[in-house]
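A single protein chain has been removed from this complex, and every other one stays in its place.
Right, chain A next:
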């Protein structure tokens, strides 16, 4: 598709550890359109953070890319590696941990200035000196964006050290830093997990609004279905290193087709109903079940589910599901 600007196809990634080889991504496919807010949901350990890291080009040293392709705006990210123009410019990052993601030894202003020195939209490739004119233009831009993320007195804030800021303030600065290079794609890896629940919604809505205003797409990983519902345009759910289902947010929550999605949504607590879990356990990535990794827990599983996982059912209205026995697509 021409409007797909991020495309992950059949990506498999393994980690070599002392306990053996763990295949944390198993033939994952995913595509994003320009300008959309995409949610990547799943339980801890389902591989969503690894996928985010693969796109950012910062997989850990023990990661092995077994197969697949990863293209962004026509560039091969997987093998060519993210270049200077992509990493931190076209693709930026909002980390999970706003506490540890600043160096404690430099002021917030110094760290933003460092980013802008290398990643400012005004910087021409190979520029070695941080010219005064560019520096002051970058400063203007920084102050404007800090106001946009609703941080009061940005001039004073720049002189502070990270530990003098609250968690919410730090994450607002992180969002500002992710938007300052005017990226096409922001990868936000559980950006609010470390924050108080009351602040989470504010920050997420802010991220969504600012990214949309600036025409940036956001790939947003979360284990919280509620936040995915609130801010995403589309949602992909992953289970044990495989993607299960991708749909518009309304369809995803309204008429899910993958048995895992259904059971996941059913397990959400509702008023007056007893808590329901999914029987069984998430498989170990060291010895995953063959084929579809959900089949040992799946009530609809048959023999074919053990053989292959590749059967992606032809998407209906952009609703794709990777299952041999999906629930019928209910037209409403």
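Note that in this section a contact is a pair of C-beta atoms (placed from the backbone, for glycine too) under 8 Å apart; a residue touches a chain by one contact, two chains touch by 3 or more; residues count from 1.
Note that contacts and distances are computed from a predicted model.
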Hey, which one's the missing chain according to UniProt: "Acyclic terpene utilisation N-terminal domain-containing protein", "Membrane-bound O-acyltransferase family protein", "succinate dehydrogenase" or "ABC transporter permease"? "ABC transporter permease"
Who touches the missing chain here, A:56, A:179, A:195 or A:264? A:56
Looking at the full complex, which residue from A:15, A:72, A:93 or A:260 touches the chain that isn't shown here? A:93
For the chain that got dropped from the picture, name the residues of chain A it touches. 53, 56, 58, 82, 84, 86-89, 92-93, 95, 97, 99-106, 114-115, 118-119, 161, 163, 177, 187
